[in-house]
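With one protein chain held back, the other chains of the complex are shown just where they sit.
In this document, chain identifiers A and B correspond to the written order of the chains, with residue numbering beginning at 1 in each.
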Amino acid sequence: MESTVNNLKKNRAFLCLECGKCTAVCPISSYNNSFSPRRMIAEGLFYGTDNLINDRLLWSCLTCQLCSQRCPVDVRFSEMMRDYRAEAYDAGMWGNPSHGGVLHYIMEIGSSPNLKQKRTEWIEKDLRVKQKGDVLYFVGCLPYYQDFFAKDLDFSPNSIAIDTVKILNYLHIEPVVLNNERCCGHDLYWLGQLEKFDELARLNLDMIAESGAKTVVTACPECALSLKKLYSERLGGFDFEVKHITEMVYENIGKFRFKNLDITAAFQDPCRLGRYMGVYDQPRESLRSIPGVELKEMAHSRRGAICCGTTNWMNCDTTSRMIQQSRINEAAKTGADTLITSCPKCQIHFRCTARDTEEGDSDKTELKFTDFVNFIASALVEG
Amino acid sequence: MPTKTAAKKQTKKPKTKDFVPNIVAFACNWCSYAGADNAGVNRLQHNPNFRIIRTMCSGRVTPGFVIKALKLGADGVLVSGCHFGDCHYIFGNYRAVEQFEKTKALVKTLGLDEKRVRLEWVSAAEGPRWAELMNEFVEQITQLGPSPLGNNERH
Partner (left out) sequence: MLDAGRHPNVNILTNSEIVSLMGESGNFRATVKRHPRYVSEALCTGCGQCVEHCPVVLPNEFEVGMGARKAIYTPFAQAVPNTYIIDRENCLNDEFLVCQNCVNKCDRNAINFDDSGSEVELELGSVIVATGFDVYDASAIASYGYGLYDNVLTNMELERVLNASGPVQGHIVRPSDHKPPENIAFIQCVGSRGEGGEAGCKYCSRFCCMNTVKDCMLVKQHAPGLKELTVFYIDMRAAGKGFEEFYRRSFDMPELKYVRGRPSKIIEDPETKDLIVSVENGETGEVTRYKADMAVLSAGAVANKSNIRLAETLGIELDENSFFKTNANNASPLYTTRDGIYVCGCAAGINDISDSVAQGSGAAAEAEKHAAKMLLEEKPEEVEEIDASGNPRVGVFLCHCGINIAGVLGIDDLKDYVKRIPNVVYVEENLFLCSDEGQRMMQEKIQENNLNRVIAAACTPRTHDPIFRESCERVGLNPYLFEMVNVRDQCSWVHSRVPEIATNKAKDLLRMGVAKARHLKPLYKTDIPVKQSAMIIGGGIAGITAALNLDAQGFKVHLIEKDSRLGGRLNSLTRIYPADISSKDLAESLINRLNKSHVNVMVSAEVNSITGYFGNFNVNTTEGNFEVGTIVMAVGSDVYIPDQEFGYNKFENVITNQKLEDILRESKDEIKISGKIPETVVFIQCIGSRNPGKNPGCSRYCCPTTIKQAIKLRENGVNVVVLHRDIRTVGSKAEEQYRQARAKGVKFIRYTPERLPVVRGKNGKADHVEILELALNRTLVIDTGYVVLACGMVPKEESFKKLHDILKVPFGEDGFFMERHAKLGPVETTTEGVYLAGCAGGPKDISDSVAQGSATAAKVASVISRDSASLDPITCYVEQYLCRACGECVKVCEYHAPSLVDVAPGLKAAEINQALCKGCGTCASLCPTGAIDAHHFTESQINSMLDALLLEES
């Protein structure tokens, strides 16, 4: 009970006014009545954790921060979920992991200090990388996604890594790429496996320190959040700067020469990049600087953007699919032919739903999905 | 329904000398499990350092099961089903191949020797083959030494 009180206190749940804005705005709640942030707060306040930690919906929250943003008293709902999950995990509970849990196992395997991975097979000859240097490119889970999703979803997650290095090279940066990089631990953090998260963080921090990097660039908003905020929250401050690739590109926008693309695109704000880190304009301004690119805004965008429908490889169900479909429909409605996101996971989720929609279904989309870096790289003019 | 995970327990450090590998063998009910039984009926003595988990079909074995076994420190994982064309469920073993390709790719990226995982076909009549295969696989894993993910000592 004490832990519940701490959880409620720490995450400001006692302040809840029962206004229900959270539930009204929650994307899960809008497709699944039985999920209600407000009721979950009340459950904790009045009955403690017993029901909560046994409820499979505990693992459905996207931790997208949409509710927190609307909350008049700043209840930290996502963090509260994380803490309940930690408690649930310790009690032996777990949600319904996607893909037989294989992605979670890979995250956990990363915490093994003896691991000697082969994560850099994607580095092509014309890419320039270094063992040590000022800038480190933190690749994230792309090589694992390549193994697991490339065939089924007909795209190459590794191409995001390749194009990121291309962009950096364009800026005359030869980044350090770690062959033995671990998962940043983002998902484990939000699933309440904080010990494992710390282990991963330490291993990554040691490797970053050893590389001598002063700036860490990543093309994944989750990695960016982990490195920038979560690592220091858990393990103290560090003397390197973290930049998401959208920020990096924006800062150097004058140095790029783009060709004309003639594409109408919409941008999906990844929750971690937008609401967690406040990066909204950098990707948009960068994209707009490519001649011929017309950028449309979806009905829900920027601070009000809706999540891609599933997080942490957990409880991906019909609700997730409906959120994804509504996002795809919103994008299509803008008249865009391409939906750009800067999070590999958003792309995986959208592609999955788009693939599964049958021909002839009114939801079947012509929309193309691509990552911000692939898009930028495709527009670059050599030299 | 949320699913339970086992209580977490930390066990002792590996002892590299006298290495006895820890091997999980997934065997399909109709061919490979029956083949292992057939080895028994024929009293074909073979290396005991593996533990069989029965599934109805090799197609049941997700990359998740194999990667989980490795995560928990298994030194090797075998997935065994019916020969092509013999699958009791027609093409379950072809699905097993597709699944196993993903598994193998992940194993490689994770830097584990891909020889630690193996996909094989043993029919119900092939008791001798099962015995031979297990001898060979245990030997192969013994040569590779303990998994870098292993934290168990076992005999």
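The rule is short, and it goes like this: a residue touches a chain if its C-beta (ideal position, glycine included) is under 8 Å from a C-beta of that chain, and two chains touch if they have at least 3 such contacts.
Because the structure is a prediction, the values reported are computed rather than measured.
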item	value
Partner chains on view for the chain not depicted	A, B
Residue among B:86, B:113 or B:136 that touches the chain left out of view	B:86
Missing-partner contacts on chain B, residue numbers	3-9, 11, 22, 24, 29-31, 33-34, 36-37, 39-46, 48-49, 51-57, 59-62, 64-65, 68-69, 72-74, 82, 85-92, 95-96, 99, 123-126, 128, 131, 152, 154-155
Chain A residues that touch the omitted chain in the full complex	96-101, 315-318, 320-321, 352-353, 356, 358
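Here, only the chains that are shown with their structure count from here on.
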item	value
Inter-chain centre distance, chain A versus chain B - centres from mean C-alpha coordinates, in Å	34
Chain B-touching residues of chain A, taken from the complex the two chains share	54-56, 58-59, 88-89, 92-97, 99-102, 105-106, 108-109, 112, 114-119, 121, 143-144, 146-148, 151, 180
Of chain B, residues touching chain A in the complex	1-7, 62-65, 67-68, 70-71, 102, 105-106, 108-111, 148-149
